[in-house]
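What follows is a structure written as structure tokens; I'll ask about it next.
All protein chains but one are shown in place.
In order of appearance the chains are A and B, and numbering begins at 1 in each one.
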Amino acid sequence: MTVALSIVVDGIAYGMILFMISVGLSVTMGLMRIVNLAHGGFALLGGACAHVLTMRYGMPFVPALAASVIAVIVIAIPLERLVYRHIYRFSELEQVLATIGIVFVMIATVNLFLGSTLLTIRMPPEVSLPVNLGFKVLPLHRIIVIVVGLLMVTGLYLLVERTRFGIYLRAAVDNQNTAASLGIDTPKVYLAAFALGAGLAAVGGILGAELLPIEAYYPLRYMVLFLTVVTVGGMGSIVGSFIAALSLGILDTAGRYLLPDVGTIFFFLAIIALLALRPNGLLVRPS
Amino acid sequence: MRRLCAGLLATAIATFALGGAALAETIKVGVIATFSGPNAIWGKQFKEAIQVYVAQHGNEVNGNTIEFIYKDVGGPNPDASKAAAQELLIREGVKYLAGFDFTPNALAVAPLINQAKVPAIIFNAATSAINKQSKYFVRTSFTLWQVAVPAAQWAAKNGAKKVVTAVSDYNPGIDAETAFGSAFEQQGGTIVEKIRMPLQTTDFAPFMQRIKNSGADTVFAFLPAGPATFAFTKAYSENGLKEAGIGFIGTGETDETTIDALGEQAIGLTTAYHYSDVHTSDLNRAFAAKLGELFPKSRANMASMGAYDGAHLIYKMIELAGTDGDKAIEAAKGLSWESPRGPVSIDPTSRHVVQNVYIRRVERDGGRLVNREFDLVKSVPDLGFDR
Partner (left out) sequence: MIRISTIDIVRTSLGGTGKLLPVAILITCAFAAFWLFPYDLGFLTQMLIMMVFVVSFDLILGYAGVATLGHAAMYGCGAYAAGLFAIHASPDPLLGLAVGAVIGALIAFFSGLLLMRAHGLSLLMLSIAITMVLQEIASKARDVTGGADGLTGISMTPILGVFEFDFIGKTAFWYAFSVLFIILVVLRVLVASPFGLALRGIKDSPSRMRAIGTPVYWRKVTAYVIGGTIAGIAGALSAQITSLVSVEAFNFALSADVMVMLILGGAGRLYGALIGTLVFMTVRHVAASIDPFNWLFVIGFMLLAVVFFLPDGLISLPRRVAGMIGARK
């Protein structure tokens, strides 16, 4: 019983981090339909920026987080105008090549200025205090991540489903020409959505850094992890990604508790089984 | 007659010139390591330490100029390592090979050095069995057996009764688990549980729960330095293991190149290892000073020391045997010298470095974290060679 409870609590806490680090990708890849392998690159830029601000300039964590996210958005906007705008029209394979090219350049840039060692982000010491929930001890920052994750998924759900921006975005992705003829400024909608995706990637990179520390090769090291969450979640669905992230977190944690020796094999076999049964993701029925 | 004279003269000049060349030869040393990609830190540390050694000792031995040539293999990549060794041996005519951060990269050159009779000095790759693959391998780093056994002995002597081992599930981890376990049980302790953690693990919370549940008083951990160690030590301090009174003993987790990234959570972690950059000796201070002068941003770690002593060993071998590979290997056997890490020697059977293993604790020292030595086990050989 305690084991089951531990699995669920640890699994949700881990799953929420998985959601945080991949939510930016569910916007760019899931909603906008770009094979954006550079997603981790934006998380890396955000994390590197937060590292410099907190460690070199001693900025407190929360302002540093805000400043880093803004910095990444400021980088993302011209990048979208100059490069990504053309990438939207590419075939999937060309998108792979282009975004891998972009991520290489991002890695090389961080490597050039900050080297290839771990780039820690200083957090207030209180966040690593163990909090006793009665049945289980959990570090405070996991609780913070759970809360932020819940806020994020609610906010995004409302944004995509309930606001005019969300309607425009879905229309623009489904049929750009029709959307444009209806008077939707599709380039602006795309720009906003892309900036949102990049900003979320930065948030995820920074908040997830307690578990997946930032270093120059971060985007490549965790690429499989990002892709897993978005694939299992299904394209075009933020809620799907959220449920996928939590399920994968619980699945992985269960593997580590119950079958530690074959945990990795168990995890990937489960993903294979899941995708074989539901090729379009958890929430989407096979067509 | 005149023609004959001219002929003789020419021969004499040629002989002289050749003799002169033989006297002042350039001896090339090929260094195969990772200089690019996520593991580039290995090559960087190797190269800087060699440059420090050359800055301190010059680049001449017996009038021969020593030239180091560096080749990048981009990570654990035996194919590239073999190709690099071939190129170095054939094109550059190197008389010594060196470097080798990863075990497969070292193993891949074994057939080549056997054929070419060229000594290969291993600066890192820590699997005991490598040296069995060729008699031309000599190693100046460490093996897991060499550091895990002293860790177990020290733990047993200092109050640990029940230990849980938690290691990354790959060969070095298994080596560490076996070495620690057998030595600890020999000392009368109990291993209550052996946990093997997948290499891809990013969230260690489940393992922390198991460590707690195991009822152990100490956890012995082995993980590759970098993200895995970062997340593991973080989980150790955040899940209340310290408060629960579970001690930590490890080996190279608190490597100098990543220790500052671990932050406050690392303070107090105890490890058994063969080198700390704050080892107190004049030689180490001189080494650190020179490194700081040449590379102000760098910090020495075990890779630096492997390369520094490796360079010393190569100089010694050249001094004693020149470019004759077989003779050089014989000369290396039993050599002993004072290294910045302490007294070291080359064991004639395993061709591996015999050295002190220090027990250290992480402390804050000004703006940085250091591994402060407070105990030692003297002259430990490679205890894993005969397994």
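Observations
As a convention for this text, a residue touches a chain if its C-beta (ideal position, glycine included) is under 8 Å from a C-beta of that chain, and two chains touch if they have at least 3 such contacts.
All values derive from a computational prediction rather than experimental measurement.
In the complete complex, the residue from B:H57, B:R91 or B:K378 that touches the missing chain is B:R91.
The residue from A:A108, A:V147 or A:L258 that touches the chain not shown here is A:A108.
By the touch rule set out above, chain A reaches the unshown chain at residues 29, 83, 86, 90, 92-94, 96-98, 100-105, 107-109, 111-112, 220, 223-224, 227-228, 230-232, 235, 261-262, 264-265, 268-269, 271-272, 275-276, 279-281.
Residues 35-36, 40, 43, 71-72, 74-80, 82-87, 89-91, 103-104, 107-108, 110-112, 115-116, 127, 129, 133, 169-172, 174, 198-199 of chain B touch the missing chain (whole complex, contact as defined above).
Convention: only the chains that are shown with their structure count from here on.
Once the centre of each chain is set as its mean CA position, chain A and chain B turn out to be 37 Å apart. Residues 37-38, 40-41, 169, 195-203, 205-207, 209-210, 226-227, 230-231, 234, 237-240, 243, 257-258, 260-265, 297 of chain B are the ones touching chain A in the complex. By the touch criterion given at the top, residues 6-7, 10, 13-14, 17, 115-120, 122, 125, 128-130, 132, 137, 139, 141, 210-213, 215-217, 220-222, 225, 249, 252-253, 256-257, 260-261, 263-264 of chain A touch chain B in their complex.
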